[in-house]
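In what follows, a structure is listed as structure tokens, so that the remarks can point back to it.
Only a portion of the chains appears, each positioned as in the full assembly.
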């Protein structure tokens, strides 16, 4: 199992039946491959649809029906289309039950940085700020450390924020961490790691809950 | 009745320095024939209000490649590297807005509101220089309306009265920009005599000109 599958399998179990869910591009999309039996979700794409289905067969693409990355989509029975004002009304108005985003940095207050690095070209925040601010549950999925092995889960984000105090869950290949008012609570660790290893790779202090830390199931 | 014109006639109305709003999300739902005509007309120093700057060969991205903008107000530029290059080298001013804030600012401009408070962007670079206010216990930013001289729309079906209907995610910014410009020009895939009044998304009274693509 690679990181995407691990994160995808565990992340998908954070959803409850009937939720309206928006998945960011990249690793967040992998969650859609592992939705448990009996859980039916409504997927939103912020460019204007709810209830989209799998990628169309080649030759059957509708040029007017794409996701937020401009990749072709299909629509399922019960789906619907709407304009951008309505789409972001749904997002900012708290009608999206869960959003899953990638991060550059996340910190113990639930601050989230995922759209710019000072000095580098800023491609823009797109819908990320609205999604992180408005969704009822914000999950960030990430490799636990960056490519150089430095922690991405920090005491305080150093990069400019995408949203302030908005993250509810942090999920990596090593751990599932809940963001609470008292800081980060370590809920689950991967089978192949230890609490000590997870803490050593996390700058923020992880609280161990009274009920203990579970071993993650995939 | 909306007047039916060619894409070149539409482009010819635009003058150097004008502000244009263009529909489309990564060029899906963008008026390609009008974009081509604007490239041909080579009008310069435009200000663009659009979700993004499309692709080098699609949507408003074609105008970026042709260096027709002095300023872009958008939410994302990542699919057109030339936008980034022009921005880095100081050739182009870029104002990035959260997508929900951008479309809501356009809506405010179109429906006569003076501005609105939104929680999006609080504590981020977007908040710089903006007034904040705590409403119902939550910090909010004041965002101001946006308008332009021209709105260039892409619709799937238009009728002779100017009514428009979109298809799927091709709708995106189009309905809101129809309210936020002095002159509204819609490029349509199909032109019909009239449509079911419950099927209309953009009321025809907003649309000044229609550019046909089915002829």
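As written, the chains take the letters A and B, and residue 1 is the first residue of each chain.
FYI, a residue touches a chain if its C-beta (ideal position, glycine included) is under 8 Å from a C-beta of that chain, and two chains touch if they have at least 3 such contacts.
Remember, predicted model here, so these are calculated numbers, not experimental data.
Participant: What are the per-chain copy numbers for the complete complex, stated as a formula using the labels displayed?
Facilitator: A x2, B x2
Following the convention adopted for this analysis, only the chains that are shown with their structure count from here on.
Participant: Can you work out the whole-Å distance between the CA centroids of chain A and chain B?
Facilitator: 29
Participant: Show me the residue ranges of chain A that touch chain B in the complex, using the header's touch definition.
Facilitator: Counting only chain A, the residues touching chain B are 45-49, 62-66, 68-70, 73, 75, 81-85, 88-89, 91-92, 111, 116, 121-130, 133-134, 160-165.
Participant: How about chain B: which of its residues touch chain A in the complex?
Facilitator: Result: residues 25-29, 51-52, 74-79, 84, 87-88, 96, 98-101, 103-104, 107, 118-126, 156, 166-176, 201 of chain B touch chain A.
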